[in-house]
Structure formats: C-alpha cells, structure tokens
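First the structure, which I've put down as structure tokens, then a few questions once you've had a look.
A single protein chain has been omitted from the complex, and every remaining protein chain is retained in its original position.
Right after this comes subunit A.
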Amino acid sequence: MKRFTCDELAEHLTAYLEDALDQPSRDGMRAHLSCCEGCGRYLEQFRATIKVLGDQPPEKLSAPVRDRLMSAFRERHHRHP
C-alpha cells in the first residue's frame, strides 16, 4: 500500500474518482481518507463541485438559427435526394 500526504491525496483525487489508480495507490488513498477528517471533507467538497457543475441551466439554439439549420438540412436532401 502506498502512503499519501494530504497534498498528494488532493493531487490524485480525480484519478481516484476515475478509478485510474493502481491497487496500492487506491488502497493508500482509502486508508488516508478513512482516518483524515480534513481530506474526507475535501473529497466531499470535490464531489459537491462536480455535482453543481452538472446543474447548469440548459441552453438552446435561438429559434432563427434552429430554423435556418432545419431548412439547410431539407434543402440538401432536395439537392441530393
């Protein structure tokens, strides 16, 4: 098992969440997280950040642009049926 400092843990959180670490590193991260309250909170905040990023309001094309693209698609098919 690899040992991690708090700073190293923070550097590897994305890799940890993506399951991109080797087994000794993953075990080391888990061991550190299980006994370090600060890093546990940091991980929670990291997860919360990812969650709010996914909560951005939906966007859409303006109606004129959408209409123009639908016409362009229709015309192309008429040119090359």
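Everything below uses one rule, namely that a residue touches a chain if its C-beta (ideal position, glycine included) is under 8 Å from a C-beta of that chain, and two chains touch if they have at least 3 such contacts; residues count from 1.
Rule of thumb we're sticking to: contacts and distances are computed from a predicted model.
Missing chain, UniProt name from the options "RNA polymerase sigma factor RpoE", "Maltose/maltodextrin transport system permease protein", "Protein-export membrane protein SecF" or "ABC transporter substrate-binding protein": "RNA polymerase sigma factor RpoE". In the full complex, subunit A touches the hidden chain at residues 6-7, 10-11, 13-15, 18, 20, 36, 38-39, 41-42, 44-46, 48-50, 52-62, 65-66, 68-70, 72-74, 76-77, 80-81.
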